[in-house]
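Structure first, then comments.
Removed: one protein chain of the complex. Kept in place: all other protein chains.
Here the chain labels run A and B in written order, and each chain numbers its own residues starting at 1.
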Amino acid sequence: MDRTQLLLGVSIALFTLGLVGVMIRRNALVMLMCMELMLNGVILSLVTFSQQTATLSGAVLVFLIFVVAAAEIGIAIPIVLLLSRQRRTLDVEAYASLKG
Amino acid sequence: MNLLTVIVVLPLLGFLLNGLVGARIGKSFVSAVGCGLPILAFLAAARSLLLLQAGGGEQPLIEVAYTWATIGDRTFDIAFYFDRLSAVMALIVTGVGSLIHIYSTGYMQDDASYARYFAYLNLFLFFMLLLVLGRSLLVCFVGWEGVGLASYLLIGFWFEDPAKAAAGKKAFVTNRIGDAGFLLGMFLLYHTLGTFEMDRINAAFMGPVLPAVSASLVGILLFIGATGKSAQIPLHVWLPDAMAGPTPVSALIHAATMVTAGVYLVARLNGIYQHAPEASHVIAVVGVMTAFFAATIAIVQTDIKKVLAYSTISQLGFMFVALGVGAYGVAVFHLYTHAFFKACLFLGAGSVIHAMSGEQDIRRMGGLAKRIPITFVTFAVATAAIAGIPPLAGFFSKDEILWFAFASESGGSTLLWAVASFTALMTAFYMFRLLWLTFLTPSRMSHATEHHVHESPLSMTGVLIVLAVLSAIGGFFSIPHFLEPLLPMPVAHHELEHFEKPLVVFSVVLGLAGLAAAILVYGKGLARGDALAARFPRLHRLLSGKYFVDELYQAMLGRPLNWISDRIFLGVGDRFLIDGSLHGMVALAQRTAGRLSRVETGSLQFYVALAVAGAIGCLAWMWRHG
Partner (left out) sequence: MNLDSLLLLFFAGGALLGGVLMLIARHPMRVALALICSMLSLAGIYAMLGVHVIAVFQVLIYVGAVMVFMVYVIMLLDVRDPSFLRRYSHALVPGVVSGVLLVAVLGYAVLQAGGAVAPAAEPGTSYLIQPFSVEFLQTYWLHFELTSVLLVAAVVAAIAVIKGGRRNDG
């Protein structure tokens, strides 16, 4: 197994761990952090390919993902804050209004 | 010249006019149209007869009015056929019909639905003329069904009374049962011969090679239809109930014309019956049994119209006896004379009811002879005619029937003659009983009714006089002789020929014996009759209950059918199967929706899990398929 496959394997593993984390953890903030983990997994694979093929576009995309991730977390956390103030809990099981 | 079409269309025009605008315009318009058009039709029929006779009388007039349908290479026309038999029937229908229309202007004067009555009456004439003038069995069947419809409408004319409406329904349903046989016979004929036209059917049967169908089977099937229409056993039950309609309706439809449609059908298709000895035998037996059966019931009836109804059934039985032994012309002769005296009797009964302000029970009549003399005299003449007193019309026709019942080579027998003769005796007895109890015995009327007894207006009595005169002299025109080229007389057993004169005398004796017996029992009133009834209570109860045939039908057919309809078709079929399956589908949809909606847990993570599962599925599938 060469370096590329290893890194891609790690990328897949990180992505899946993040996905599983989103699915199984109950705390809203922990869910957000797992989503960040997913993004990191993707960034890893982008960097790997970019470095491999020596093109710039992969790195640029990574740069853009950083910006987007920052903007996203800047919005997501206030939303979670406000929601938690309303429901008085961070437990996502309390946010099941879509039921039915 | 489309004379035949004119004959048929005139009453239809009357129906449309009276039905659509008559009520708005007024009684005189309705009467003028309602009576005038049938009279015109009668004149047209008479003219057609003259035309026919001018051509020698053998060559029928045929008119094709309209091509109904063309299916493939077969055409079905509405065509009219006029030969001597049609002439007799058409003249009776329009002639006696017109007289009854005129009578109705007097009888129905105070009725609210005057226009509707005349509209229906004209409608009936239209259909009856279709029946007798139609060339093909299809047109005849349209007329057949149509007179059934008109009969239903007219019997249930006062439909606000549910009993009367039920009587109309009973008539229609019983007719329909007979019509099933008629239709089967028709289809069988078409299947074998490829034509519905009656003259061609007759020609095929009388031709050199017999068609490949059992003539007896066809004959019996058609006779089943005739049984329904002409009130023979076992489909006679509707006729007594049909007395719920206005009396002129009973006279026209249930005495003179509609019920004779069955007789006409058999006479017209005599070609089939001449080659169907088994069917003819069945007809004769059913006819004589019906005659006997109805006469026994008529002896104990107390409603004036019911006596006449059973008398009609009995006389129709006589006609079928004649048909059964091959004397087709004689049957038509009896049809002709019966039309006169039975119409006269019914209209006379109507006059009596009118005079008695609606009373129909003869136990509460009596002594009317002096108070309504014209009605009495005409009624008496007609009674004598039906009893077979010479030289009135009924004597000639009934005597011929009895003679051929005895001596005909195609089915005549001593037994047949004996039962028929006994029935003739009973006929005379119950008719004279009716006459005496209604008119000649001391009055048993209630005081109020007696006060109001008055003779009927001229429109009614005039018609009665005309019909009485016809009942008297009508027998002198020998219809069998007139129809002989068409309807050959049966051959009488050679060795029995010398019985002819004695039998004539015997039938006269029977008539007089009936008269004597009636005077003996009922001459002074009800007392002796009631004593006689008390001595045979069970027989009296059987006869008064009309042999409980209605109850038998109700128990055997009515209740099981009701039960099947209610339990099986309604309960199982409709509620359980149809409603059940619909409800079941609804419930299925609801439950499925309920179960499927459990996917909507509201839990975001669960949704993510489902999305991931889907994504995995997609990926796996993509990678497996390249």
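One rule holds for everything that comes next: a contact is a pair of C-beta atoms (placed from the backbone, for glycine too) under 8 Å apart; a residue touches a chain by one contact, two chains touch by 3 or more.
This structure is a prediction, so every number in the text was calculated from the model and none was measured.
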Check your understanding: List the subunit B residues touching the unshown chain?
Key -> 601, 603, 605-606, 608-609, 612-613, 615-616, 619-620, 623
Practice item. Since one chain isn't shown, list which residues of subunit A touch it in the complete complex. Key: 2-10, 12-14, 16-21, 23-30, 32-34, 36-37, 40, 43-44, 47-56, 59-60, 62-64, 66-75, 77-82, 84-86, 88-93
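Please note the rule applied: only the chains that are shown with their structure count from here on.
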Point to revise | Separation of mean Cα positions, subunit B and subunit A [Å, integer] | key: 95
Check your understanding: In their shared complex, at which residues does subunit B touch subunit A?
Key -> 597, 600-605, 608-609, 612
Exercise for review: Could you pull out which subunit A residues touch subunit B in their complex?
Suggested key: 19, 22-24, 31, 92-93, 95-100
